[in-house]
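Just one protein chain is left out here, and the rest sit where they should.
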Amino acid sequence: MSDLTNTDYLEYLLKSLSIKSTESLSWLNQLRAQAIDRVSTQKLPTRRDEEWRFTDISPLTHLPYQPSKLECNLHAHDIEHLTLKEAKNRLVFVDGHYSQDLSTISDSAALVIGNLPAFVATHASILESHVGQYVQFDNNVFAALNTAFLRDGALIIVPKDIAISEPIHLLFIATQNEVTSYPRCLLIGEAGSNVTLIEDYVALQQATYITNSVTEISLAANAHAKHIRIQRESAQAFHLANCGVSLAHASNYQSVSISLGSHISRYNLDVRLTDEAAECVIDGLTLISDRQLADTHTCIDHMKPKGTSRQQHKCIVNDAAHAVFNGKIIVRPHAQRTNSSQSSRNLLLSKTAQVDTKPQLEIFADDVKCAHGATVGQLDEEEIFYLESRGLSPEVARNLLTFAFGAEIISRIPVSSLRQQLEQAVLNQTQSS
Amino acid sequence: MIDENSRTILSVQGLRASISGTEILKGIDLTVKSGEIHAIMGLNGSGKSTFAKVLAGHSAYEITGGSIQFEGNDLLKLPPEERARAGLFLAFQYPIEIPGVANTQFLRLAYNTVQTKRGKEELDPLEFDDFVREKMKLLDMKADFLDRSVNEGFSGGEKKRNEILQMALLEPKLSILDETDSGLDIDALKIVANGVNQIANNNNATILVTHYQRLLDYIVPDFVHVMQAGRIVMTGGKELALELETRGYDWVNVDKSVAGIIA
Partner (left out) sequence: MSFRLKAYQKWLTMPEPEWQNVHYPKIDFQSISYYSAPKPKQKLASMDEVDPELLRTFEKLGVPMHERAALAGVAVDVIFDSVSVATTYKEKLAEVGIIFCSISEAVQNHPELIQKYLGSVVPVGDNYFAALNSAVFTDGSFCFIPKGVKCPMDLSTYFRINTEGSGQFERTLIIAEEGSSVCYLEGCTAPRFDTNQLHAAVVELIALDNADIKYSTVQNWYAGDENGVGGIYNFVTKRGLAKGVNSRISWTQVETGSAITWKYPSCILRGDNSVGEFYSVAVTNNYQQADTGTKMIHLGKNTRSTIVSKGISAGHSNSSYRGLVRITPTAEGARNYSQCDSMLIGDQCGAHTFPYIQVHNSSAVVEHEASTSKIGEDQLFYFSQRNIDAEEAVSMIINGFCKDVFQQLPMEFAVEATKLLSFKLEGSVG
C-alpha cells in the first residue's frame, strides 16, 4: 500500500464521486457541488492545525478507501442482537446505504420518518432550509466530503406538539472492508415536539473502514429532544463525525454520547443556542484501551440571553490509549444571564495512557455564571477507603469506583436495554482482578 | 448497660499517629467493653476525628507508637476491609458520594461481602430487598432511597441516616460515629439517635465522636472522654458532658487537677 499525500488523497476521493444526472432537484445538486468545491480547496488537517493538535489522522491516507458498495447480504436475524426492544421505529443503514428490509417504521402516520431521498420531492422546501445548515463545511473537509457524497440518510420530522414516547433507533452497520461510508441524519423537531433519537454505529466484523458522518438537528421553540449517540465501531475503524444542533426559543436538547470503538475517532458537536432561554445538557463518555485514540470537540455557543448549558465529559483510558477533549463555551455579547457549567473528568488506568483536555471559556457578556473544571487522575483514595471500611477488598472497591465513573454518564440514557448493554461494556473493559 | 459479664472489645494503649510528618495523636489509652457507650469530645483539631479514622485503618496516617487490640487481636495488622469484616464500623463525618452506583447495589455488595467472610449465607437481590426495607423502617427512610446513587444529592440528614443504615446491616461489634450529629436538624438527630440506640446492645459497643453535648441528650454515654492536643485529658461519666456544655472546653485547661480526680 502506498501513502498518498494529502491533496492526492482528496482528489482521489473526489474522482470516485459521480453525480447521477437523474437527481432532479437542483438545490441538492448545488449543495453537493458547493461541497465538492470546498473539498478541492481544503487540505486534510494535520497536527499543525489547532483543532487537530492532538489527533494525527494521517493513517487515514494509508489506504485508498473507496466509497462503500451498495450490497447488503444481511437478514433480520443477523442484526437481532443489535436491536433495542424499546424502539418501535428503526432505520437501518448498511455501510451508509438505507436498508428498507431491515428497517421498521411504525409511526409513519404521526411523523415523517425514513430515508432522505424518499422525501426529497415531497418535502423539498423544508429539506432545503435545513440540510447543510447546521454543520458548515466551509472549513471542515470531512463535513464537505460527507455532503459531496450525500445520498441516503435518516430523516425524522416530528410535527408540532407531537411527542413520541418510544425512542427512534438509527442503526448504522459497517460490513465492508477498506471502504468509506457517509451516513447522514437530519432531525427536525417542530415547535413543542418531543422525541428521543438513538444514533448507533456498530460493526459486524473487525474491519478497517472509515465512517464519515454528519448529523443535523434543529429544534423549534419549546421542542425537546434527547439524542443518544453510541459509537461502537470496529477497533480498526476510523470514525469522523460532525453534529450540528440549532436550538430555538426555550427548546431543550439533551445529549449523551458514548465512544467505545474505532482506532481513531473524532466527534465534533456544535450546539448553538440561537434564541432566548434555550437549554442543553451534554454528557459524554469515552472508554478506550489498546492504542485507540478518541477525540471529542464540543462547542456550546450561547448566542442569546438566558440560555443554560451543562456539560460533563468523562474519559476512562486504559493501556496506551489516548483521549482528547476540547470543550469550548462561548457567551456572545448581550447573551446575558447565561448559566453554563462544564466538567471534564479523566481517569487513567495504565501508565501509558494519555489524556489531553482543554476546556475553554470565551465570555463576552458580564451578567453570566460560567464555570468549568477539569481533573485528570486516579481513583480518589478517600472513596476507596470508604468502600474498604464497608468490608470491600481494595480490588472490588477500585472496580466498583471505575465502573461508577462510567456508569454515571450511562445512567442518563433513558433506554434501559441500551443502558444494560453499555454497563456491560464498561464492566468488561474496566474490571481487573 | 455496663454489666458484670462484659468483655473487652477495644483496648488502645499509648497510640501515636502522624500525618505527613506531623504528630496528631500523642499517646491515647482507651478501653471499651461490650455494652458500653463512650463519647469522645473535644474542640476541632484535638485529634478526635483522626482517632476515629486511625481505628478504621485510614492509610494516610502513620502509626508511630502504641497498640490497638480488637477482641484480643492486633488491629493494626489488618487492612481497613478486614477490620470492617471483623466487626469495626466507622460512620463517616462526610460520607462519600458515588454517582453511578445505586444505593441498593452498594448496600448488598457490602452486606454480602461481610456475610461471606463471616461464613454466613449471602442474600439474593429479592431477599436483600426485604431485609433492607425492614432495617430502613428503623430510620424512617423512604423507599426511593434505595434506587438513588450512593449518597449523591442526599441531604446532610439523609447521608447520616444512610450511614446508620449500613451500620444496622453490617451488625458491627464496635461502631464509631464520627460527628454524626453535625449538620443534623433536631428531627433528624432524634431519628439517627433512635437508630443507634436500637442497634446498641450488651454484645456490642459504641464510640461517639462529637463536638457538642446535644447528641448525648439522645444517646446517653457511660463514659465521656475529653481530647485535647492528641491526648485524652479527662474522663468522666455523662455529667462531664453537661459540665463541658456549661463551662466550655477552656475549663478543662484551667482545672487540670479536676481531670486527675475524675479520671
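Think of it as A and B in the order they're written, each chain with its own count starting at 1.
Methods note: a residue touches a chain if its C-beta (ideal position, glycine included) is under 8 Å from a C-beta of that chain, and two chains touch if they have at least 3 such contacts.
Keep in mind that this is a model prediction, so the values were computed, not measured.
Considering the entire complex, the omitted chain makes contact with A. Only one of A:76, A:121 or A:371 touches the absent chain when the whole complex is considered: A:371. Residue A:346 is the one among A:292, A:346, A:402 or A:430 that touches the chain missing from this view. Residues 50, 333-334, 336, 346, 348-378 are the ones on subunit A that touch the missing chain.
Everything that follows uses one rule, which is that only the chains that are shown with their structure count from here on.
The mean-CA centres of subunit A and subunit B are about 48 angstrom from one another, to the nearest whole unit.
Against subunit B, in their complex, subunit A makes its touches with residues 380-383, 385-394, 396-397, 400-401, 403-411. On the subunit B side of its complex with subunit A, the touching residues are 56-60, 79-81, 83-85, 89-90, 92, 95-96, 98-101, 106, 109-110, 113-114, 117, 149, 166, 170.
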